[in-house]
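Of the protein chains in this complex, one is absent; all others appear in place.
Now for subunit A:
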Amino acid sequence: MSVIMSRRDLDFVLFEWLDTAELLQHKPFDEHTPETVASVLDLAEQLSTDLFAPHNRLGDLQEPSFDGTTVHVVPEAGVALKAFAEAGFVAAALPEAVGGMQVPASVFSAALSWFHAANAGTGAYALLTTAAANLIAHHGDSRLRETFVPPMLDGHFFGTMALSEPQAGSSLADITTRAEPQDDGSYRVFGRKMWISGGDHELSDNIVHLVLARTPGAPAGTRGISLFLVPKYLVAEDGSRGERNDVTLAGINHKMGYRGTVNTAPVFGDGAFQPGGLPGAVGYLIGSEGSGLPIMFTMMNEARIGVGLGATALATTGYLKSLAYARERLQGRPVGTGPGSPQVPLVEHPDIRRMLLAQKAYAEGALALVLYAARLVDDAAAHPDRADEANAVLGLLTPIVKSWPSMWGPRANDLAIQILGGAGYTRDHDIEQHYRDNRLNPIHEGTHGIQALDLLGRKVLMDQGRALGLLGARMADTVQRAQTAGGPAAEYAALLAPRVARLGEVTKGLAGLDDPAAVTADASLYLDAAGHIVVAWLWLDQLLAVADKDGPFYDGKRSAAAYFFRRELPTVDPLLNILAASDRVTLDLDASVL
């Protein structure tokens, strides 16, 4: 059985819980069948096992290097990414009209989890390219679509998202990169970016940077930001690679994890090259001037779900590897047996089982959360009459989908290391790398704090709390069905319902505060509590799909649900108490006393 992902669990979530077979009866997904979905998952497992997992450690130990001109990445990454693109994964989820295969987002996410788990570092290049191609396909004009999307889909061009700058990370309103319009309709871009993954390498023929910049006279703040496509090499009329654009690197960053993905500090228009004999990096406007951030956020939301998926996948593979180790490794004896008795596998010790069950509850809860969100994307496409509701719930859940797996995935990896003991702390085993890789997820694509502000400061309060109301209705429906089902489901529903109500009360209380700073001062605690309540809800909903089915797999689901409801859900109470009390200990803190 694979220790990369659990195919059994993916099949359960997709087919026994989310009823993917029903989704496939609706356009635009009706060309697919459960059999083709199974083949796609088979293919993801095979490619990730054969080509991505084998160089996961190599990419970590031999992190990318920059010799002043060229970035060097282990060649195995190029082989794997070529096969990924040739198999059609870059194009899979895009609409048929732009050369895609119209695979549902929920299915595509399930398939991608294999690559995240097998090799997060190499997988990132492909996922960035998928997201960038998707953005250009949706927002670029016909020339940009025709020039750049096909070579991105077939893996010849890779993509990046160039948002942050040395002085502006989370605060995008403060970016200073500028774009000057030219007579031919193009722009010349000047400025420095920071923390740009995949910003330079030799893995592809060209790199397509999506760059946020300001145009002359643009208003201050986020409304003055526009989005530009800036290729590393210009593309000739016939599609061949043209002149080198003025995109270079100031250097690369050396990270704790995710080392296989080169992280760069690109420089645009610094004069190293002069395309067309003029200064500046040639850029092409996507959308209209001033609309850069909303357009980029269509990609960011996709990227944020992708981050949640990545954190989930790393949590899962850490769980599976520590489980396999605990089943094989003989160590110690059960309490009450003498020193002469044979040693037992680690898994026989209750404290080890506690750490395994916690990981299972986090990893499988996170998988349910991410694939539920992806299914909302699919529902919006398959049922236009219900798209508004699906998008509202998705918008509300997105910060949780990004952040909850990112907080609890590393925690799961932490427990996996603990199970292996000293071995887990060595580089002889994969798990310490998974932990380091996963530690990026609460940081990139909007930190945990940014997600918390997005959730409490925007999503729950917008439209008079409409999205929260819609989510609450879905939770109430699950609770009602659980009460009808009786047994443990009813028991857990009785634990969940009052906490959902309490979250609503706390939200109203926060919304009513006079001091705007006080509303979001502890937004991170709010996100933590809301995340646990949402995941508990999804555990309950999964339990209803388990129903009275027999077998170890279903018993495992029952055990993980019991763990989450009895051990995890109660931890939201102190958080909600702090929020309800409007505690100001951090808000009023004089930073000079620290």
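Quick notes on this structure:
As a convention for this text, a contact is a pair of C-beta atoms (placed from the backbone, for glycine too) under 8 Å apart; a residue touches a chain by one contact, two chains touch by 3 or more; residues count from 1.
In the analysis below, contacts and distances are computed from a predicted model.
The chain not displayed here is annotated in its UniProt record as "Electron transfer flavoprotein subunit beta", chosen from "Spore germination protein KA", "ABC transporter permease", "NADH-quinone oxidoreductase subunit B" or "Electron transfer flavoprotein subunit beta".
Only one residue in the set A:Pro28, A:Pro54 or A:Gly88 touches the chain that does not appear here, and it is A:Gly88. Among A:Leu47, A:Leu127 or A:Leu346, the one in contact with the hidden chain is A:Leu47. Panel shows subunit A; residues 1, 31-33, 35-36, 39-40, 43, 46-47, 83, 86-89, 91-92, 101, 103 of it touch the chain omitted from the view.
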